[in-house]
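Reviewing the structure listed below.
Note that one protein chain of the assembly has been removed; the remaining protein chains are unaltered in position.
What follows is chain A.
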């Protein structure tokens, strides 16, 4: 290709720009032809042929420059050949369209005689244009560029699955396979992979990466600054050796730092994150890789995830709202709700029936300060998704909380200022997920707590009644 000289390549590089002219013009020609078939727009008819003439000329120019560009190589051969031939066909068919739509030289003209089907040919040209355009886009941006950005529900419709590895716990993840390789796959493999090996470099496997490319080793284990790959990633913007090249999505700063961290640690193929030294600046980046925003870092408490469940029954919600309760989803796209009686202190046992109808949708229930009694809790086992329950400042006693043992997901229970006693709380050890229990201002004694803690060692019990000692310094005025 060097023998063809720079001028041809120069012309070829105009292709991505010029290619948009015929696209616009030919679509315009089609629109004009379509409209002029209606009587009201028949005056547009003469404009079709001139638009087609310009469009076809532009298409031919685009094809030629495209061919010149293809000579420079470096594209996926299969997609390239598809793009090339569909593109050339588009140009040819657009010329044919022009011949069919121009003012006939005389009526014996062969094109004049077959003009009846000319609109169909125009339609064919449009279809070819679309296909050629799509392959063109695939060549520059890589396979799946378009669908990647499609919202998930629509993706499902067309049956396309993204290759996304979610990391649950970053410390348990494999450094190369789960963190480094996905970066290469995302940002490098359209040019350095199985389809193309620009500069003879491929990054789709660990072995290929170690093998390196044209200019030698891509990475030097343990020496980030001496690694060609790292040098290319961090060259100043505008440098022609910088990777990914201009026009492609750049690698983020965090991704570069992760790569550097990995190379510095000797570019291991099989280590887990927890086996690596983790400098302070890399820790937040690693944590940021963990999927799911609901993760809690407290460690002591359970991870608050909200699974997909059917939506709430709107008619029940409406009834609750009419009474002055509030019902709010825990977050957008979640069907679990927080139900609160803060504006309806008159809430009583009769109202509890309504709650049961919401079933597993209730994640958090705030009934503090209401008229609720033990009887209302009888069927709370039906609230299978209940995680946090507020019963503070109510007349609930041991009898009531005995019913809660069936609330399998419950992890927070507030019984502040209620009638529960040592005896009653022992039943709570049957709720395996229960983590925090508030018993301030109850008759529960240290003996009762000790017994419960023995049975449920992970349960954190707070009986409150905190006092701060009077210190001499409290009264010293300077």
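In this text, a contact is a pair of C-beta atoms (placed from the backbone, for glycine too) under 8 Å apart; a residue touches a chain by one contact, two chains touch by 3 or more; residues count from 1.
In this section, contacts and distances are computed from a predicted model.
Remark: of the listed names "Sulfatase", "Heterotetrameric sarcosine oxidase gamma subunit", "ABC transporter permease" or "Simple sugar transport system ATP-binding protein", the one matching the undisplayed chain in UniProt is "Sulfatase". Set against the missing chain, the residues A:95, A:259, A:312 or A:367 yield one that touches it, A:312.
Within the whole complex, the absent chain has one touching residue among A:72, A:217, A:278 or A:326, and that is A:326. Checked against the full complex, the candidates A:73, A:222, A:432 or A:464 give a single residue touching the omitted chain, namely A:464.
One chain is missing from the display, and on chain A it is touched by residues 280-281, 283-284, 287-288, 293-294, 296-299, 304, 306, 312, 314, 317-318, 320-322, 324-334, 336-337, 340, 342-343, 363, 390, 392, 412, 414, 416, 436, 438, 440, 462-468, 471, 473-474, 476-478.
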